[in-house]
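Worksheet: one structure, shown below.
Removed: one protein chain of the complex. Kept in place: all other protein chains.
Naming follows writing order (A and B), and every chain is counted from residue 1.
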Amino acid sequence: MNRKKIAVISGKGGVGKTSLVASLASIAHKDPFNKIIVLDCDVDAPNLALILPPKTKENIVSYDTFTTKKATFLEEKCTNCKQCYDEHFCEFGALDWDEENNIPILDYLACEGCGACKVLCPEDAFEINPVKSGEIIAYEADVGFPLIYGKTKLGSTTSGLLVSEVKEHATGLKEFNDANLILIDGPPGIGCPVIATVSGSDYIIAITEPTPSGLHDLKRAIEMVNQFNIPFGIVINKADLKSASQKELNSYIKKSSYEVLGRINFDLSIPKAMSYAEPVVDFAPESESSRSIKEIYKKLYLILSLKN
Amino acid sequence: MIKIAIPTYGNGGLNEVINRRFGRCDTFTFVTIENNQISEVKSIENHARGESGGVGIQATQIVGNNSANEVIVDFLGPNAANSLQALNIKIYHAPIGELTVKELIDLRLNEKLQLMTSANVGAHQGMGQGMGRGRGRGLRR
Partner (left out) sequence: MVKPKIICVTGGKGGTGKTVVAVNLATMFKNKGFKVLLIDGDVENPNTYLLLNGKLKNKTEVLYFLPKILEDKCNKCGLCAENCATHALLHIKDSIPIPISTVCSGCKLCYKICPTNAIEADLKVIGWIYTSSAFNIDLFLGELKPSEARSAVIVKTLMKKLEEVIKIDQNKYDVVILDTAPGAHCDVEELISQADLIIPVTEPTRFGKLDLLRIIELINLLKREYKVIVNRSSLLGYKDKFLLELEEKGIEILGDIPLDEDIVSSYCQGIPLMEISRNSDKNGAGYKSFNEIFENLLKWGEFLK
């Protein structure tokens, strides 16, 4: 199975990842040769499900994940030796001392579940347990392909692991064997959940806009992607924005010879489509942005030889 | 002497098909080659497969603790790739298809397999990505 995984990232938030993924998914799905699966790996703020809702409420699979570990203090075992505090067992600032009661206090949110307190305490007064880190939700989207997203439980520190769980869930679907294209909506930034999204992908789409932060963040995203040796292409959103950064962006692209998949001019059809919770290629198929996105898809198709 | 580890489904063995996901396979099948012939076949359960993190590293430990000096795999995450390389275990890429351990060993003995050196691997076909491209620079025009 010639299966390709395409992840869409941007560095800067709000430049149009989710909107583009929804439209590409719609176009790809309409091609009868494709069997696609769509993932939303922006687990700290998943939005794709708003534009690609489930077909029915009945077949939604959802379950909790337990990728986060946290420490709990077992007071009955404590001999008040204060070693944990004095000898700085915890490197994450999650262990403080309660002078009044002469016992340690654990900061649940700061705890990373590393287990140091458990191993080092001479009285075994700490234990480490998995706790709910988030949820995975999977369903058949109303347009007809499987969609999976993850959502972190607030305060959990394992966004990266939850992203991996989302990808893992995809491999267990019955549709996985026949799927030739996995489209992934990535998180903003370049940190741990983005790295987890990018890792293992066959191709990356990096979206930017011609503003100072758009370009600045694109460069950083590319620097991160280059660590993984994965080919990528650039999409410029709001491409006709009047901005001093236009020149800079164009010269950056020229100098680097990076592939530009396409340019999408500013088009009110996009926010309008979002407000109707539809991909723009379905909401306004004749709009300029829809035409640009279709060209982007065609280019991707060629680059990745998306044939079975 | 060469000892090759291949991630497999089920109970493993020469007739079992390769599991393309190194860290999540059911078993590792270890095949010892002496004088260009198979001298021993052993299957070990991959007890790390259900863990949520560090699976690639734990799987590599199983491979290393059973003295394999080569692996034949398809998809390898960066942790697994870094770990295998740290142990100087050679990584060969399994071509497309439902290949059995025996078929892969034959390909290996006939020098038909490609070595992988990149930390991150996806499906290769049709993209000309290959290995040894150094730092990826996107697709050049």
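The definition used in the following text is that a contact is a pair of C-beta atoms (placed from the backbone, for glycine too) under 8 Å apart; a residue touches a chain by one contact, two chains touch by 3 or more.
Everything numeric here is computed off the predicted structure, so don't read it as measured data.
Interface note: of A:S23, A:T65, A:N180 or A:T211, the residue touching the hidden chain in the full complex is A:T211. Listed for chain A, the residues touching the missing chain in the whole complex are 11-15, 18, 42, 44-45, 47, 50, 69, 89, 91-93, 109, 112-116, 119-120, 128, 152, 154-155, 157, 159-160, 187-195, 211-213, 216-217, 220-221, 223-224, 227, 241, 243-245, 268, 271-272, 274-275, 277. Against the chain not displayed here, chain B makes contact via residues 53-54, 57-58, 60-61, 64-65, 78-79, 82-83, 86-87.
Following the convention adopted for this analysis, only the chains that are shown with their structure count from here on.
Chain centres here are Cα means. That of chain A falls 28 Å from that of chain B. Those residues of chain B that touch chain A in the complex are listed here as 21, 24, 52-53, 75, 77-78, 96, 118-120, 122-123, 125-127, 129, 133, 135-141. Note for the complex: chain A touches chain B at residues 1-5, 65-67, 158, 161, 164-165, 168, 171, 199-203, 222, 225-234, 256-259, 303-305.
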